[in-house]
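One protein chain is absent from this view; the other protein chains keep their places.
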């Protein structure tokens, strides 16, 4: 493990004091870290991950089996009665699905043969759901968002949720767009420019990986307001910013008598710090659902995600009401 | 009436073409314009209004009587079955109330004697409610927000609503503060700096008038989040901006592990253009309530106001839900 | 000619009153407007220009001859003793030059044969210089910036200047970068994001045309500070903005003891309004030089350009001093 000082310098966030205070816990849990898989995750992730040769050569089926072995070892080692799998890996390029992904019946035989069948995020999803554990996708990658995976979740009586944690700029879109709609201020254009310098930024600097992210960031507004204003989202890796995301958004809108007005905002947030508590809450909520015997998509988690599975609702406060309703109805 | 060109230059908004197109309507309605009253509205408003000497000398009771004559003449002239009075006059300084304002029984005798009893906004309110017409206060002035006026509204079977139209910076506060609350991001400080150059700006350049405005702008956040972050609101008259309000807000907040982050926004809106459609909707909604035989405070109008009468709710989306519930329940 | 109203709506700048007041002058000069040439100006410009078929089919030599005929007719029609040609056409894609462009001896025979020899901006340059008139390049296109054109200017005893008018974001770079240098604040990264909706924006939406622009915008900083911070420039066509350019720049810098700090700015300017007076001054200054019998590159015009010809200096105030020195030395 790096020294506290190195970690501090690399993140520009965590104080050495804090890292030292957490060191015993961090070291205890670090024993669970295992090399993963980067199947079909694109050349940029493969290059940065730099996996051992053996891992790179294994088949899709072998990858799933090894992930399951790792999860079982983790559960046994810590004597846990429940496990939840959360995908916080780097964003993969968009992955096309076809009828093979349409059902377990089609997919299972293909799993034994085709290597370009599923990206890494979906291998983890498959491994988790197949063991009956919840799988949460905090990224825009494919994960469990294809019919065969949802069928597997039903079959194994477990739950899944996603996609793409809503931590900063898109959170603001989901909050501000309803205001424009309710005030009948027509959005003419919404431009968002994101710069940041962490590992995530390095991966998103590859246009193919960025494509996945822009898709989830860009759809929110038109789904809320019911028409398609011109939108533009850019994401650039700027090394000096470390883990500090800066987003500038320019919203041009038209009011009464056709008058054009503008709102600009600058968001200066630390992505890992914004994401971490959401991941904790998602894990707790997924385990609650699992305990209660629910199955399938956790639609009430929409307020956590840029591209919520199973719901079309992107208005943050309506999403929040869905979560409140769920939590109030389940806490007896 | 000024030429279209002069109006255009003074506002920096209305195109000469548009003014010309509306000229016949504007001139027809302009015949209804009457000199008002500036009783206890503070020296800055008195100076800018420059009323005829006779008007300045009249008593509080005379002012109410004349306003009522004007309203009756307006109604008769246009053969209207219903009238609504909306206060869009300049912001008065805060006006202290005491037990005299606590009931009609106390206030009515005082109306005949004390000249410093009520500010102009409240004289209009009294005149309107006494005639049984709705009174809407689009400003932070006192208006109908004292017990005797509310008693009068009940007595005369009419309705009232206010205070202070929520058009720009405070609208954003009412929209963004709930996001911080729901994401458990603690607001450390919220600084808002407003600059603009219209007549309203000239009045708010007087610290006493500004005081009323800052009170309604500044309370919203703590009522939403449930604690008191440091807040600062400034309002400055900058002549070159004409009717274009520019607001810069800096929100400093703390996230997971105590990390401090920031959101800044710049709002460039035209106050009159933002206010006008709200005034139209408020008039329609007040008339609907009047027709339906409702009485007292129109609490469901909270989403229109910075300091909603009769409700503590400042979360814009909860206020919006109140309006939706009302409208859906009344439209049979 | 369009109506004043259409022009106003399309630009969101020029008031109908102003257009009407200028109409007689505009109409008188409009008789000089001639179809141009779009040789090698890229597919986007060709599509937008929509020239008559005959013009599209002419050879490079024919294009130069016709431009010269048009210039002579203009001079004769208005009885002018001097003419200056200024390129304010849309930005062409980068155009590669080789040894053919290295001297008049090489270029002249090729002019009769090769059609892909020079882009439109250079055909105008050649036509103007060959007639002995000054040629000013207000765009990043090739224009007169190749050895054979400079040789022609010497030969014909005339002058040339460019390239790419410095109107907004890059002007600020040329002003702010020296401040960082003089205060020993090390620039870590400089991100500039430009959005606008005029015809120029439509052309720059083509990545090939944009490439030329980004080159001139992006080099300024490192030439001033003497090292290469990470830079990023993006330019996006956002239709609703009309002729209003909005640029957001984020400058990240390191001060004493390594502390990172930031400057952000938003520039909201109207490109045509910023460019027009510069074009007028450039024409006057070019004619002054022509009258004084100067020849070759007008280096003292550097403060007008993003990529000044013949000088490496990008510090705006040093460029300004060059202009002052020149003007003071010539005004006897």
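Chains: A, B and C, in written order; residue numbering restarts at 1 for each.
As a working rule, contacts are C-beta pairs under 8 Å (C-beta built on N, C-alpha and C of every residue); 3 or more make two chains touch, one makes a residue touch a chain.
Because the structure is a prediction, the values reported are computed rather than measured.
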item: Contact partner of the left-out chain, one of B:156, B:250 or B:299; value: B:250
item: Given B:131, B:195, B:276 or B:311, the one touching the chain that is not displayed; value: B:195
item: Hidden partner interface residues of subunit A, rising order; value: 5, 8, 15-17, 266
item: Missing-partner contacts on subunit C, residue numbers; value: 13-14, 18, 171-172, 175-176, 178-179, 182-184, 255-257, 259, 261-270, 273-274, 276-277, 303, 316-317, 320
item: Missing-chain contacts mapped onto subunit B; value: 12, 188-189, 191, 193, 195, 230, 232, 234, 236, 238-241, 246, 248, 250, 252, 260, 262, 264, 266
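One rule holds for everything that comes next: only the chains that are shown with their structure count from here on.
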item: Nearest-to-centre chain - CA centroid comparison; value: A
item: CA centroid of subunit A to CA centroid of subunit B, Å; value: 44
item: Contacts with 2+ other chains: residues of subunit A; value: 262, 264, 266
